[in-house]
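With one protein chain held back, the other chains of the complex are shown just where they sit.
For reference, chains read A, B and C in written order, and residue numbers begin at 1 within each chain.
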């Protein structure tokens, strides 16, 4: 932000689990002034407003949206209320960032994207993970073509987790993997189809372990493994490229990212006919490199990107379309899970839609 | 073996890659006398025979099978020749152990199992991995009910591997996982179906990464991930049970097996209705235990089991039926792979067949 | 604490780095009521008092000690002021807990111990690390003789650390290792002597890497390695016993403690003459066991132990004498460091002194 720029004014709607984190980051960001915190429960709103430096307390969304000193709202209410609040906010001319999931269905999410487009307002999905230093670095490396063409992605997110009352393991954990894939894959997450296999061996009434196969357009494959029953905790993503392969081990703070200059030599392989492929395969066994990562809070970068996208009248990195794509894949995954893993197309996503602010 | 027992006499057929290992183990086992090594290439046979203490050299399978001093043969020839040689050997009254895969198709493998049954001879599959100290220990723990009911198995076998000229990554690597599953799962590997997803992003003409989902009969799920393109090498299997969960990390010689007394509490969960499940879930966070493993060569235990099964007129641990089950799953996996991951039944396996010697 | 027991009243003196942590724990402990927070800087005291539930603010130590509603004080002021404040507090009849180091010299620390003894008040050193679940468990295992006789202890505490303006790496990091050794070794830390070797290759004017050798009375040896210049962070202590050996890897939250039933067989070795020792050495290669550790805040256990020792009129676990022993070893280490690593006796510690409350 230029030093001469006036801060934008934000209100946070919803003061439950995630709202306080949003409020704290809007309150301390140089790009923003936090104008108000809103919750149906006045006491909850007041606590958060106090902790954020004594900003206004609101208990009505309509009142917030009527305020002329509010440029943008951050919505952290229950998922089924994201759509009505965001639609009202966009109609009131506010820019909107929504806690994930963007909406309770990809269809309603698409409506939000369309309205944002018509009103020329920014609609952003708070895919917080995408603003961690690790994912930012991965995105840079992919953009610089350091990995080459992406051949496969394998993501594992398992631990001994809380069996959630309202969602299965797919909807609980996979949104993280999918939002990261959407941020990292060139062109976003647009799989050819989705196949999901799961099991409920505990009799919990929902899948407690699940595997997602996501064939991609260039013959590549992404795969996600989520599990609530693993005694060990693993947060690992491998991104295999034609040049190099990256391993992200999020639980190893001393070496979160490793870039391996190792692999099967693609150039020589592509030059040969199928029949003689094996004879001309070669292997690279090069160095490994682990980039240093800055220590930064992801949510701080998220609110900075929200401000920048508003000022520059452009789509933010994790825009509404990103939120739609993730929801569309999750819906297809649930449909596949119910159909014994049948490869299922991703509907409800207009692949060309974009936020134009 | 009793000290007074006369050793059995074995001949090894095939002196290529695996035959020398078999010959060395038969030559040094107290239960066995190695009578001959046979290969079409006399020089190759002679080298192996010499290294095994100067046993007879043969170049004709028929001559080997005609020898009265040969009780059993070990077949380590190319896969497509396993069936004719094994059938001839069984007809000649020999006991037979076959390098994996048991045959080139599960149908031919079944014929071998049936003939062994009719002739009252032992037919064994050399699933070597099943005789490692780690798998032996896992089998014991499962048999003692130390893990409880098996809820999920997740197996990962990835590394920067040789792209094989004749087989895809499934047939190259997954036989290990499947034979181990067959040895470990009570009742053997009898999945409800098989779904396989793979990709060939290198354009190698065959899958270089593949994922197998194997729903099991009690609502459990086994899953296998094999990959030739991974820059890091992982050999890990997690076996989640209702009592405890076991992690086998084969590349950590200092702690190969870890048994976690951690998990979701099944007892309380089963006692409640579906609606209130989440409220009554509880977690155990108990100790971890890593059993010491003896240092023993797997192949030595394999030939000892072969001898014991012959003497005791019983099926060996990795009998012909085990070889059939593994082949059946691999064939179903290939069919599923060709059908975009469609859940595919395992045919060609008579689930009740057993070797009765 | 019995439900009927009246809480004790505490005041925290010093509201800088550590005081707020003490205040928070006294404020929330069932055994305690926090009466006041005292700091020369009123604003600092007020901030901490507010965050601790609105307790009294004091700016004079004399005023705090004059209060009849204060049973005990926790001192978290600069090290050179520990002695005068603690002496005054003991004379005023208060029980005292002091942030480490207990005093700036072991001589002054001894005076504090003697005064506490004469006045019948509890004097405790806040060796916080000793109240972590890991150290508590290690102490239990040693007390139960699970490890047998302790043969060696090797402690490594290295990372890329802040070069401190006022202390060298020994005084910065080794107090942790030494206080843990004091808590774990039967009879406390009473080495035969201390040899310290260090280096200042940066020209920082003080040792930035140091090694402490501490021969113990039974022929055993403890060793501590501290280093500010290591690019990797290690926090590891190995405690070798005649029965079992424990490894504490504090940076591995999934397996902090490992108890190895592996070692050289002592029984057989002791039974033989020196000349033939090697011939009769045997090795155990048993299982490894990793006890589960509860998740508890160390400081909460520390203030509970402070209360219990007052109520039961006994010495706390980390009493004044423990603080003296650690200081005595540090002083001997500094003397050794200045004398090229000469083995130096630990003076200034009356080994039989104990707090009798």
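As a working rule, a residue touches a chain if its C-beta (ideal position, glycine included) is under 8 Å from a C-beta of that chain, and two chains touch if they have at least 3 such contacts.
All values reported here derive from a predicted model rather than from experimental measurement.
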{"item": "Among C:19, C:198 or C:291, the residue in touch with the chain that has been omitted", "value": "C:198"}
{"item": "Options C:143, C:160 or C:313, residue touching the unrepresented chain", "value": "C:160"}
{"item": "Among C:245, C:290, C:318 or C:334, residue touching the chain not depicted", "value": "C:245"}
{"item": "Sole residue of A:285, A:313 or A:338 that reaches the chain not shown, by the stated touch rule", "value": "A:285"}
{"item": "Touching residues (missing chain, whole complex) on subunit C", "value": "149, 151-152, 154, 160, 162-165, 193, 195, 197-205, 208-209, 211, 213, 215, 218-221, 223, 225, 227-232, 238, 240, 245, 247, 260, 262-264, 266, 269-270, 274-275, 277-279, 281, 283, 285, 288, 340-343"}
{"item": "Touching residues on subunit A - with respect to the absent chain", "value": "255, 258, 261-262, 285-292"}
{"item": "Residues in subunit B touching the chain absent from view", "value": "232-233, 254"}
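We take it that only the chains that are shown with their structure count from here on.
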{"item": "Central chain (distance from its CA mean to the mean of all protein CA atoms)", "value": "A"}
{"item": "Separation of mean Cα positions, subunit C and subunit A [Å, integer]", "value": "45"}
{"item": "Euclidean distance of C-alpha centroids - subunit A vs subunit B, Å", "value": "41"}
{"item": "Where subunit B and subunit C are represented by their mean Cα positions, the distance between them in whole Å", "value": "54"}
{"item": "Multi-chain contact residues (two or more partners), subunit C", "value": "none"}
